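Below is a slice of the complex: some chains, not all, each in place.
All chains are identified by letter, namely A and B, in their written order; residue positions are counted from 1 within each chain.
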């Protein structure tokens, strides 16, 4: 890369904390010198001398001995191994502690959004804007919008007529929310998200499509996070509903009248067709597809790129994609897929033949010739 | 969800129509009290007492008896069942009637875009803007753009040099159309759409890629609808062409020089590689993929997530995806896929063996051992 753009961007505030500060705020048993300065959070493998790191996955336990981190966050079971190399914070759940450390860290090193409405923003006089709201440059706030206390609206956001946004919710740059939607409190919505565009609804008429106006809205609960360029369509009649604590990654498509239950998380590029109902506490792998008008129970876990074409009523893990192979092998096997059904019939025929006229004249009870899972 | 954002957003205009108004405007045989007030359109199942509803899918006929809707739109075949419960509008195609009702409804309840150019928009003096055009706040209209009569350009839209947009076309907030494109009349383009970005074209040169400038444009016909965050690339030499009446859902990728025929509809997340030609009156399921430089005939229907790697010359329905399964079963079967070709050979060997030396010495005409669909 060229020098012209390779330099590190300056952080808003330089991070420099003591181990004692961290443990005092976030808890855990600090073993080591509380005065040690910490300037970075880094993975075990690449941590430098001013870094705090963490070990949550036992797979990386071997990295513990060699890391140069100033302090390592570990579970009780790793206490001795951690102390053998230096300072440690012993906690019940190192990954959760790490998550909280990143939030504590970000709150102290990132410049907060300036409260107030930037003079370049276009705000309708009827909009209701609570205390401590920040509206960024060139944002557009339409008639009757309500922004709760502490809401942050980034540059180039547009919020349509009558939409309500709950307190402390943050919209990154360039988020579009159409009219008549509601977003809960403490949500995070990333750049490029489109909430409340029309669902895909048409009635066929003599070879043409006639538009069905999408008269519903979108209701999003509290503590929801929505990734960049994800789309959540408005309902056709009722609303599309995303419940509390849902986490959606980037480039996800949520069709009209979909319902997603509490604390369900979906990786990037998932597509959900209209009126699907997805339970609470589910996870959906990247680029999986969920058909319209089906129901998925709570605690269902869908693998990446799988297609869910029917309702799933039992919690559990579901997969639906074949592993990659080298081209030549793949082509041979893929060709055979087209004969799978025929192969099954041929196999059955052979079994029947051997059952009836087999080498030793064995009868119908012969174990080897019983079809084990008839279609 | 918290109270802070849970309240219903106010509609621009409160809906309150009489059954008589509706039937007078949209036709159909109204049976019942024309003075009854209608304030909502709702599905049969959840309809309240002020609602009009419809029955188009016989699967939901059972809901007819129990619905609380004030009036139900039904086909002739359901006339008696509908009247047994209350008011009805009898029409030849209830779903089409419903579509028209939603449009009539939206036209009467939504605040229309204010005509004129918002003072915060940046409009090049050479742009030609016809009567009744609405240009929203902070939109950018470049040199030589033409906007036809009644065009609506939402907030944060940008329209590149020389692009032409036909009459009554509506762009939602934040639509980007690059230079040198044409959009027809009465189109609807949703937020985040990018029309006319460069197609993906590079010539390899000693391990590097050299850009091929994309010198074509995009031509979009009349009555086209394009969903949120969908991308339609400009052509490399000629144009990318979307014909009249095409409906594209959200997050679709249309590569350079693709052609999509009249009244074809595609669900979300479809990807179409460069120079594919798709016929008229096709439908493409969600997240399906269409390879480059292939041709798809008119009236072809592609299932969700299928990959179309070769041209399709015959109308019909095509699928290409395996249904999901529980993890354990899937892993076993997926592993077997890698041996499919080998299994086929083994099966053939067994058949040959039995054919030649079978229990009863049966000859080549034995039906059971004939391979039914050789590769």
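Here is the rule we go by: a contact is a pair of C-beta atoms (placed from the backbone, for glycine too) under 8 Å apart; a residue touches a chain by one contact, two chains touch by 3 or more.
Fair warning: this is a prediction, and the values are worked out from it, not measured in the lab.
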Checklist line | Homo-oligomer size of the whole complex, from 2 visible chains | finding: 3
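The rule is simple: only the chains that are shown with their structure count from here on.
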Check: What is the size of the turn, to the nearest 5°, that moves the C-alpha atoms of chain A onto the matching ones in chain B?
Finding: 120
Next item on the list: Take the average of all CA coordinates in chain A, do the same for chain B, and state the distance between these two points in whole angstrom.
Entry: 25
Next item on the list: Using the touch definition up top, name the residues of chain B that touch chain A in the complex.
Entry: 1-2, 4-12, 41-43, 46, 93, 95-96, 98-100, 102-103, 105-106, 110-111, 118, 120, 136-138, 154-156, 172-174, 188, 190-192, 223, 225, 227-229, 245, 247, 249-251, 263, 265, 267-269, 281, 286-287, 304-305, 321-327, 330-331, 334, 337-341, 343-344, 347, 350-351, 354, 358-360, 368-369, 371-373, 375
Margin query: Give the list of chain A residues in touch with chain B in this complex.
Written below: 122, 138, 140, 143-144, 146, 148, 156, 158, 160-167, 169, 174, 176, 178-185, 192, 194, 197-198, 200-205, 207-215, 217, 219, 221-222, 229, 231, 233, 236-238, 243-244, 251, 253, 255, 269, 271, 273, 287, 289, 291, 302-303, 306-310, 312, 316-323, 325, 329, 332-333, 335-340, 342-343, 345-347, 349-350, 352-354, 357-359
